[in-house]
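Only one protein chain is missing; all other protein chains are in place.
Right after this comes chain A.
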Amino acid sequence: MDTSSPAVFLNAKLLPMHVRRRVRAVIQVVRPSGGGVVGKSIDEKQLVVKGSPPLPLISHVEVIGIADSNQSIHVEIWTNFGDTFDMYNYNKLCLFANGEYKHLFI
C-alpha cells in the first residue's frame, strides 16, 4: 500500500494550492496547442495541459499529472471520459475532496 503520492481531484480554482503536486482534473477540450491541449476546466476556466494526448480527443478528458503552474498541468496519463460526462457532479466532488471530506482523499 502506498498513499505517499495521491492525485488530488481539482478544478482550476483549486490548482494554485497544489502546484508541483500530483493532481487529476477533467477538462473539456477546446483546441490543441503546441505540445498539449487548451481546455476548459470543470469550473469554466481555461487550463493548459501539456503532453501528448491520445487521438482522437473526445469532449471530456481526464488528465493526471503534475501541476506545474497556476494554470497548467504536465500530464502523465490521459483518459477519454466521453461526451456524456457530468462536469457539475465532478466539480462538486472536487470541492468536497478538498474541503469537508479531504481526510478521505489526501
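In this section, contacts are C-beta pairs under 8 Å (C-beta built on N, C-alpha and C of every residue); 3 or more make two chains touch, one makes a residue touch a chain; residues count from 1.
What we mean here is this: contacts and distances are computed from a predicted model.
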Query = Which of "Exosome complex component RRP4", "Polynucleotide 5'-hydroxyl-kinase GRC3", "Large ribosomal subunit protein bL19m" or "Replication protein A 32 kDa subunit A" is the UniProt protein name of the chain not shown?
reply = "Replication protein A 32 kDa subunit A"
Query = Which listed residue, A:V29, A:L57 or A:I106, touches the chain dropped from view?
reply = A:I106
Remark   = Even though one chain is not shown, chain A touches it at residues 1-3, 6-9, 24, 60, 62, 64, 77, 79, 81-82, 84-86, 89-90, 92-93, 96-97, 101, 103-106
